[in-house]
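Removed from the display is one protein chain of the complex; every other protein chain stays in position.
So that you can tell them apart, the chains are marked A, B and C in the order they are listed, and the count of residues begins at 1 in each.
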Amino acid sequence: MRVELRETPFEPLAELGRYQTDQHQLLGQYGATAIFIGTMRDYNQQTMVSQMTLEHYPGMTERYLRRIAETASREWSLLDALVIHRVGELQPNDPIVLVAVWSAHRAAAFAACRWMMEELKSKAPFWKREDTVAGWRWIEHNTPG
Amino acid sequence: MRVELRETPFEPLAELGRYQTDQHQLLGQYGATAIFIGTMRDYNQQTMVSQMTLEHYPGMTERYLRRIAETASREWSLLDALVIHRVGELQPNDPIVLVAVWSAHRAAAFAACRWMMEELKSKAPFWKREDTVAGWRWIEHNTPG
Amino acid sequence: MSIQVKYFASLRDRLGRAEDRFSAAEGTTIAELWAALWPEIPLPPNTLTAVNMEYASLQQPISDGDEVAFFPPVTGG
Partner (left out) sequence: MSIQVKYFASLRDRLGRAEDRFSAAEGTTIAELWAALWPEIPLPPNTLTAVNMEYASLQQPISDGDEVAFFPPVTGG
């Protein structure tokens, strides 16, 4: 299991590829991998967005991300989990978050991946600030899951 | 949208990477990518499995896969979808299926990806035959989703 | 009329053949087609049936040139 914050852009598929090559001990065990990638859009609430800043609470953010991954791993008997979340300044089309889980069967993989995203969105201390042509604005709440 | 059968092993992450580089027109539009990868396990129903053969119904299988992707795209207003499914002889740890969907928000991405897998498992004409130390056997039904 | 019949997976193995060509009267249902082809083998209970690559019920009548398929529950993915 790995949980990580990143201050610079990351490539979710490349990260997954590298992470999977280290999973030798799981070869043949997992039948299901569920993956979610959140990406910055250039358009939100009827306005073009040119840049986004992701603020977090150093210490508490890592703690909650780790707890979310550990709780899901226990609850759904996952074989492995990977969470990477950006902080700092993002451009449109930059990946924001990657959540990947590995399990024997698909029901657990789907349920755990989705639950982790909902938990992350409601509990992990991150705040989005968008730069638009009309100036910057804090995003007040997430879209419903 | 692309729907494909493969007679030889494929790398889901590499396929996804290549497919995404052709999605220039979607850059900045999608906020959510949900991905499922099904992988052959080496152990099923208490027996070691050394090889698997995936039979299909040429023509009907492609038709149903395409219909599943089209129906999901319409139902959840997806921006794009990719389905790749293996046929033929598989070894443990070989990817069996990749389903990936791109949408503006995560609720649609999660729901569509999961629905497509359940439809695929219940409607698309594929049959698994496993080789074990005790000989070969047809899998009679899928694990519940 | 001429009907193309296909069998897949464990059903094909059990019957020992993958295809049949059959002449049936217009309006024959899929159930009647099976009974005519395999009078001594009752259709296994979970068998799925398709006409021209679309799922069909056993009561569906078939037409000249149709392709009818019989197969066990699908197990892809």
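By our rule, a contact is a pair of C-beta atoms (placed from the backbone, for glycine too) under 8 Å apart; a residue touches a chain by one contact, two chains touch by 3 or more.
Owing to the predicted nature of the structure, the values given are computational and were not obtained by experimental measurement.
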For the chain not depicted, the shown chains it touches: A
Of A:L13, A:V49, A:A81 or A:M117, the residue in touch with the unshown chain: A:M117
Footprint left on chain A by the chain that the document does not show: 38, 54-57, 59-60, 63, 85, 96-97, 117, 120-129, 138-142
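FYI, only the chains that are shown with their structure count from here on.
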Gap in Å, rounded to a whole number, between the CA centres of chain C and chain B: 27
Centre distance in Å when chain A and chain B are each reduced to the mean of their C-alpha atoms: 22
Euclidean distance of C-alpha centroids - chain A vs chain C, Å: 48
Two or more partner chains touched - positions in chain C: 77
Where chain B touches two or more other chains, by residue: 38, 117
